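A protein chain is absent from this complex, but the other protein chains hold their places.
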Amino acid sequence: MKTGKNTIVIDSKIGDGTQIWHFCNIYGSKIGRNVKIGSYVEIQNKTNIGDDSIISSHSFICSLVDIGKNVFIGHSVMTVNDINPPSFKRTGSKSEWKETKICDNAVIGSGCVVFPVRIGINSVVGAGSVVTEDVPDNTKVAGSPAKIIGKV
Amino acid sequence: MKTGKNTIVIDSKIGDGTQIWHFCNIYGSKIGRNVKIGSYVEIQNKTNIGDDSIISSHSFICSLVDIGKNVFIGHSVMTVNDINPPSFKRTGSKSEWKETKICDNAVIGSGCVVFPVRIGINSVVGAGSVVTEDVPDNTKVAGSPAKIIGKV
Partner (left out) sequence: MKTGKNTIVIDSKIGDGTQIWHFCNIYGSKIGRNVKIGSYVEIQNKTNIGDDSIISSHSFICSLVDIGKNVFIGHSVMTVNDINPPSFKRTGSKSEWKETKICDNAVIGSGCVVFPVRIGINSVVGAGSVVTEDVPDNTKVAGSPAKIIGKV
């Protein structure tokens, strides 16, 4: 693991060859090999990031997000686990939080918001999209809310 | 007040029990009790944040934003006070800047842009929305631009 300046990594398992840039805040995550993580990225606990993936600067990966191998996450991508926030504060439990699965080889453009959905294998989400529904495998989506615009 | 690493807080009044995480930049703000502020949050001067509110990571709270009690602000929420920027640079005065009021118990999802409006009591703004008009009390809005989708 190679880390930049002022980066915080605690309680995490980080694979060989992974690079984490500056001003990151990572806790309780399981991150594979040869992953690249840009600056100002926060990754919460109960997350997985597969080998060879890229998480670009300013992104937020919340608890219960499972990212496959060779995935590309653009800049300032916000994942969501609580669709009725703040449920933990209201109920004292995290049981309402939902999982997100971003499958192998998926690409998510910059500036997207990703609700707790499954984004399929090889699928592509256009930059600036708001993803509120599952994306099938090998499918391109874009827009707010994101709609299918073609196949990969 | 409990602060994380590399956080800057100046000229601010911070209530008991408030937690501020890492890499924050807060100046000239009046922040209540038991507030939680995530990492990478900038809060400008001439702002108020009420007791028990949450400001999530990567958000920007600009001057003239007044946030009530028990409000939830998601991640990467950008507030706006200047609808014809950069008016201060152009005119030498901040007189064109407008106020935003986010009322008690309001919820603003991640990735929203909030123009200088009033967001009503108990109201909910869906993640990824661009809020260009006032939101009545007890109302759900979503989209770009945000439209009313129901009552709370």
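Chains here go by letter, A and B, matching the order in which they are written, and residues are numbered from 1 within each.
One rule holds in what follows: contacts are C-beta pairs under 8 Å (C-beta built on N, C-alpha and C of every residue); 3 or more make two chains touch, one makes a residue touch a chain.
Predicted, not measured: the structure shown is a model, and the values here were computed from it.
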Sole contact to the chain not displayed, among B:V35, B:I49 or B:V113: B:V113
Among listed residues A:S63, A:S123 or A:S144, the absent chain is touched only by A:S144
Contact residue for the chain not shown (choose from B:W21, B:Y40 or B:W97): B:Y40
Contact set of subunit A toward the excluded chain (per top definition): 5-6, 21-23, 38-40, 54, 57-58, 72, 74-76, 107, 109-111, 127-128, 143-144
List every residue of subunit B that touches the chain not included in the displayed model. 6, 8, 23, 25, 40, 42, 58, 60, 62, 76, 78, 80, 85-86, 89, 111, 113, 115, 130, 144-145
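Keep this in mind: only the chains that are shown with their structure count from here on.
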Taking the mean of the C-alpha atoms as each chain's centre, how many Å separate subunit A from subunit B? 24
